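Excluded from the complex is one protein chain; the other protein chains are retained at their positions.
Think of it as A, B, C, D and E in the order they're written, each chain with its own count starting at 1.
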Amino acid sequence: MSDINLLPVVAIAVPLLASVLILLVGRYENIREGVTITAAVAMLGTVLAMLPSILSGSRITISLLPMVPGGDFALRVDAFGMVFALTAATLWLLNSFYAIGYMRARREHAQTRFYFCFAVAIAAAVGIAFSENLLTLFIFYEILTIITYPLVVHIETPEAMRAGRKYLAYLLVGGVFLLAALVLTYILTGTTTFVPGGFLAGSGSTIVLQVLFLLFMVGFVKAAWMPLHGWLPAAMIAPTPVSAFLHAVAVVTAGVFGIVRIAGWVYGMDLMASLGLGTLLALIASFTIITASLFALTEDNLKLRLAYSTVSQLSYILLGVSMLSIAGMTGAMAHIPIHAFLKITLFFVAGAVIVSTGKEYISEMKGIGRNMPVTALMFAAAAIGICGLPPLSGIISKIYLAVGAVEGGMPVLLLVLIASAVLNAAYFFPVIYTMMLERPDDEFSLAAVSEPPLTMLIPIILTVAISILIFFYPAMPFMDLIDIAIAEITGSVIP
Amino acid sequence: MIWELDFALLLFMIFCAIAAITVRDLLHATIILSAYSLIMAVIWSEMNAVDVAFTEAAVGAGITTVLFIAAIARTGRRSSD
Amino acid sequence: MIESFYELFFARYNYWMAIILMLIGLYALIAKQNLVKKLIGLNIFQTAIFLFYISLGEVRGGTAPIYLPEGVDALYVNPLPHVLILTAIVVGVSVTAVGLSLIVRIHEEYGVIDEAGLLQELRRR
Amino acid sequence: MRRNVIIKTVSRFLVPFIQVYALYVIVHGALGAGGGFQGGVVFAASFILMIIAFGLTCVRERFGYRWIVMLSALGITIYATIGLLCLIPGGNYLEYGSIEAALGIPHLHGYLIDAVEIGIGMTVMAIMTSIIYDMGDTGGESP
Amino acid sequence: MTLIDHLPVFLIAIPILASLLILVAGWWDRRLCYPISLVTILSQFGAAVIILAQVMREGTVRYYLGGWAPPLGIELAIDSFNGFILTTILLLSAAAVIYARRSVEHEVGPEKTIAFYVLFQLLVTGLVGMTITGDIFNLYVFLEISSIAAYALIASARKPRSYLASFNYLILGSIAGGFILIGTGNLYAATGALNMLDISRLLPASFELATVHAGFLFLVIGYSIKAAFFPLHIWLPDAYAESPSAVTILISTVMSKVSVYALFRIIFTIFTTAYIVDVFPVTGFILFIATVAMIAGAVIAIAQSDLKRMLAYSSVSQIGYIMFALGVANQVALEGGILHILGHAVMKGCLFMVAGLIIYRVGTSRLSDLGGIAKVMPISCAAFALAGASMIGIPPTIGFMSKYYLVLGALEAGHWLYAAILLLGSLLAVGYIWRFIEIAYFRDGRDRGSGAARTLEAPASMLAPMVALALLCLFLGIFVEGLMEIVGPAASLLLGGA
Partner (left out) sequence: MKLKALLAVAFIGIILFWAAGDLPAFGDPEAPATRYTGKLYVDLALSDIGVENIVAAILASYRGFDTLGEVVVIFTAGISVALLLRRGGRL
C-alpha cells in the first residue's frame, strides 16, 4: 500500500482528531480555534495532495475493514467524489475563519460543542464524498444527520428544539428509507459497491427498480426536494455559519451528491432512461425549482429566503441528472461546487448583517449598504452569480443544463430554466435594491453599523473571488474532474 | 393400587383445594392446604413414590404450613375473598 | 362404548384430576385479591404439577423404586419423576418462603395485603 | 409469656427423638425412603417444636445465626468439595466412582452419597431454621 | 483430563463456593464481600473466554457431570451459541458487579451488604448454569435459583414499591416456572428423555402428538414470561424501575437475555426449525407479536415520565427485535438476533448505568427534574448519547449492525412488510432516547436552585464500566466482522447446521 492510499483515511481522520482535541482543549478559546484552523488547512492539503493523481485518471481505493454483507467499510476517491471533497475542504477553511468571527462577535454559548460538531460533520461530509459503496455512504450519512442536530438547536430555545425535532424527523426517516434501499440493493444484486455506469441493470423487474429509486429519493431527503424540503427552512434557526456551511454545502450537497451517485454509479443513465426515471426526476426537479422560487419571493427573513433559494437551486442538479445526457450530467455535477461557493457567500453576508445590525428581515435592511458597502457588494455579486450572469461561475452550469435539456430531448426543461432565472432575479434584486439603494426609515438606527470583522469579511471576498476564478478558468480543477467522472459513467475514454 | 380409593382421595383433594382458596379465614385456609398436602402425600405413597410422599408430608404439610402460619400471625388472618 | 369410556376416563383420570387442581391453583394465583391466597394458589398449582409428574412415572402393578432383596423379581415404577419432583418441591417451598416474607414486608409498609387495598394505598400516596 | 408446662415437658422429651430420627432419615436415604432433604426438614421441625415450647429468643440463643451461617455454608461446601475431590483421581465433577476406583475401597460410592446427604441435611436444617427464625421474629432485636 | 477440561463445571461450582465464602468472610468483615465477588465474576469471565476459544477451535464442548453420559446423567454442553451468550452475560455481570459497589452502599444499605453480594453471586451463577446446561430439567433448576435470587434482589431496594414489584414478579415468575415444569413434563412424557439433544433426537417420532404441541406452548409461554416478551411483560417495568441500579443492570441485561437464550435453545435445538415451520407453524405468529412488541414497547416508553421506567419499556421493545429474529428464523436474521442479544445487553446496560448514576447523584430519575444535567455530568450523558445512538441504530454502532442483519434476513425471507415496519419502528427509539438527550443537553437547568446544579460526576467505580460499555457499543459495531465469526456459526448451529 503506497502512501497515497492512506490519504483518504487521513482526510477523514484529521477533522475527527481535531474534534477530539477540541473537546480536550475546549476551555482555551484560542487553542481550540487554532486546532480548527489547523485541521482545516491540513485537510485541504490532504485533499489537494490527492488531486494530481485523480486528475491523471486514477482512483484511490482502500478497504478498511469488513463489516456486514452488503459492503465493507471502504473508501474510494474518484473524480466526482473529489469535486465534493474539494469544495467542502476549501469552504471549511474559509468558513472556519468566518465562524470564529461570527461566534466571537455574537458571544455565542457552548462554542466548544459547536466546533466539535462542526469538525465531525465535515469528516462525515468528506466520508460521503469518498465512500466506496452504499453502506459506507449510509454510515457517514447518518453520522452527518446526528452530528448536525446539536448545531441546529444551538440556541436551545423551545422554537429551536421544535425545529430540531423536525430536522431530525425528516432526516432520520430519510435515513431509514436509505437503509431500506441499501438492503434491497444488496438483496437484488449481492453488492453495493459503486460501479461507474451502474450495476443494477437486469437485477429486478421494472417496478422493483422504480420503487427502489423512490426509496433512494426519499432516502436522500437531504437534497431537500419538494415536498420533502420542510427540514431545510426549519434548520435556518441555527447560527449562520452552520446555515452557510452545512445547509448550503455539506448536508444538502450530501443529498444531491447521493442522488447523482445513485444515478451514475448504481443505476446508470441507460437504465434510468429505460425505467422512465428521468421523467420522474425532471417532474420533481421542475416542480421544486419553480415552487421553491415562489416561496422565496414571499419570504421576508433573509436566511429563509436563501434557504428556499437553496431548495430551488439544488433541484437544478436533479434536473441535470434527469436529462440523462452527458451535458446535463456535467451541468449537474458542475452545479455542486458552483452553487456551493455562491450560496455560502450569500449566507455569509446574511450572517454579517446579523452580526453588524442584528437584523434578520429584509424589510429592516434598508440602506445598510451605505454602512457596509463591501458586504452588500459581495451579496450583489453572488446573487448575480446565482441568477446565472457573468462574470460569475453560475452561468457555466446553466449553459450545460440548457444544452443538456436540448440534447436530452426535453426542451420543455429550457422553459423551467428560464422561468427559474427570472424568478431568481425577482427574489434577489429586491434584496440588493433594499440594501444598497433604499434609505433607512430611521437614519439613526444605522449609525453604529459598520463592516463586520475582518475574519468574516475576508472569507466573503474570497468566496466571490473563487467564483469569478471559476468563471474564467473553469477547467482547473472542477471541470477536468467532472469530465473524468462523466467519462467514467458513460464508459467513454478519458479525454 | 385401588382405583376407587385413589379416585375418592383425588376428589377429596379437589374439594380441599376449592375450600382452601374460598375460605375467608386465612388460618383455616392454611390448615386446609396442609390437609391437601397430606392427602397428596398419601396418594403419592400409594403410587409408589415413597420418597416424594415423605418429602411432601414433611415440607408441604409441615414446613410450608408453619411458614404460612408465621406469616399470617404477622399480617392478619382476614381475607376479603 | 365401554372401551372408549375406559380409554377416556380410567386410563387418564389421574391426569384429569391433576389438571383440574392445576387450574384451581392457577385461578387463585391470578384472580385472588389477597396475597396470601395467591401463595396458597401457588402451592396448589405446584403440587398439582407434581401429581402430574408422579402420575407419569406410575407403572401398573409396579413397586416402589427401592430394590427388593435379590432373587425377588419385581416391576419397579419409573424413579426419574420422583427425583425431579423432590427437587421441584424444594423449589416450591423456597418460592413460598420468599413470597411470604415479601408479604410480611408489604404488610409492614402498607398495612394491607389485598390488591384492592394496595391499589388504594398506592393512589393515596 | 408463660408457656404451658405440658408442652415444655413433652417437647423436652420429644426433641431428642425427633433429632435422632432425623439423623436416621438422613443416613437411611440410600436404603429406603428418606434422604438429606427430608432429614434436614425433620431436624428443623424439632427446632419448631422447641420454638413453640420455649419461645424464639430462647432457642435462638442456643442455636444462633453464627451456627446457621456455618452449617449452611459447611453443608454445601461438603457437597461441592466432594464433587471437586472427584477431579483428583481424574474423574469428572461429582464422579464418585473415580474416588472409589482410585482408593479401591468397595462401597465407597455409597458412603460418599451418605456424606453428601449429610451435607444436604446440614444446609437444609440450617436454612429452614433460619427461615423460621426470620418469619417468626415479630420485632425486637436479634443477636 | 487437564484442569482446562473441567472449566465448564468450574464456571458453576467455584462461584457457588465463592458465594459461601462471601457469606462467611463477610460475616467476619463486611468489606471483603465486594472484592471476592469481583474476583469470582472476573475469573468466570476469563474462563468463559477460554471456553469460547476452545469451542471455536474444536467444536462443542461436552461435560458429563458425575461421568454419566446422557440419557442417564446431566451434561453441560457449550457450543458456539451459548458460548457466545455465556461470554456476553459474564461480561455484563462483571460490569454490573464493578458498578454495584457504590450502588449497594447507596441503595441497599450497609447491613444488607453480605446478603446482597451472596445473592448477586448466586444470581449470576444461576444464569450461567442456565446458559451452559444441556439438560432441560437442570435448566429449570438454575432458572429457579436465578429467579429466587432476583426476587430478593429486586426487593433489596427496600422501598415499599420495590416489595410490590418483587411480589408481582414472584407471582408471574412462579406461573412461568409452573408452565416450564408442565412443558418439560409433557416432553418427558412424549420422549422419556431430559437431555436436550436426546429429546431433539426422539421428538420427530412424536411430532404429531398433542402432548408435544402443549409442551412446546408451555415452554414457550413460560420462558416468554421470564423474557418479558410482549404482552407477557407486565412484571418488567416495575421490577426494573424499583430495584437498586446494580440489580436493574443485571436483570435487564443478563437475566432477560438468558431467558431469551433459553427460548432460542428450546425452539431451535429441541424442537428444530422443522417443527416450527412445518409441523406447528408458529413463526408467523411470533413474528407478528414481535413486531407488535417493538412498536408497543417503544410507544409506551415514549409516554413515560421516569427515566428508568422509560428504559424498562424500551427493553420490552428491544426484546421484540430479538424475537423478530426467531420469527423470521433464517440464517441472516438469526445472526442479527444473536448479535442483538449482545448489542442490547451492552447498550441497555450502559443506559441503566447512566440512570443509576443520575439517581446516585441527583436522587431522582424523573425526566422533568433532569434539565441541563449534561452540564454537570458530561461523561455520563455522553455515554448515554452513544449508547442511545446505538439503540436507535445509528451506524456504525452495534445497534445498527444487528438491525441491519434483521432487515436483511426479513427481506431474504420475503417478509417485506415486517422489514418495513421494523425499519420505521426503529425510529420510535428516537422518540424516547431523544427526549432524554434534549432534556439533558438542551434544556437549561439553571433556574433550579438545587438538584443537578451541585452534582458532579460519579465515582470511578461506577463511571469506568459505564464508559467501557458505551465505547463497546461503538467498537463492537465497527469490528462486527470479528464478532460474526462466532455469531455466524452460532446461527447456523441453531438452524441445524454443523
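Criterion: contacts are C-beta pairs under 8 Å (C-beta built on N, C-alpha and C of every residue); 3 or more make two chains touch, one makes a residue touch a chain.
Note that the structure is predicted; figures quoted are calculated from it, not measured.
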Selected residue (touches chain absent from view) among E:142, E:240 or E:418: E:142
Sole residue of D:15, D:30, D:70 or D:101 that reaches the chain not shown, by the stated touch rule: D:30
Residues from chain C at the interface with the omitted partner, ascending: 7, 10-16, 19, 22-23, 26-27, 30-31, 55-62, 65-67, 75-84, 86-87, 90-91, 93-95, 97-98, 101-102, 104-105
Contact set of chain D toward the excluded chain (per top definition): 29-33, 35, 37, 65, 68-69, 72, 75-76, 79-80, 83, 93-94, 96-97, 107, 109-110, 113, 116-117, 119-120, 123-124, 126-128, 130-131, 134-135, 137, 139, 141-143
Hidden partner interface residues of chain E, rising order: 13, 16, 23, 26-27, 30, 65-66, 68, 71-74, 111-112, 114-116, 118-119, 122, 125-126, 129, 135, 137-138, 141-142, 144-145, 148-149, 151-152, 155-156, 182, 186, 188-194, 202, 206, 209-211, 213-215, 217-218
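By our rule, only the chains that are shown with their structure count from here on.
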Chain located farthest away, centre of chain D as origin (C-alpha): A
Most distant chain from chain C by Cα centroid: A
Most central chain, Cα average position: E
Centre distance in Å when chain A and chain B are each reduced to the mean of their C-alpha atoms: 78
Whole-Å gap between the CA centroids of chain A and chain C: 70
Multi-chain contact residues (two or more partners), chain B: 50-51, 55, 59, 63, 67, 70-71, 74
Inter-chain touch pairs (all): A-E, B-C, B-D, C-D, C-E, D-E
Chain D residues touching chain C - in the complex, by the definition given at the top: 31-33, 35, 37, 131, 134-135
Complex contact set, residues of chain E against chain A: 332, 389, 392, 394-396, 400-401, 404-405, 407-408, 411-412, 419-420, 423-424, 426-427, 430, 434, 438, 441-444, 478-481, 484
Complex interface listing, chain E residues touching chain C: 137, 140-141, 144, 147-148, 151-152, 155, 160-161, 163-164, 166-167, 170-171, 174-175, 177-178, 181-182, 185, 188-189, 194
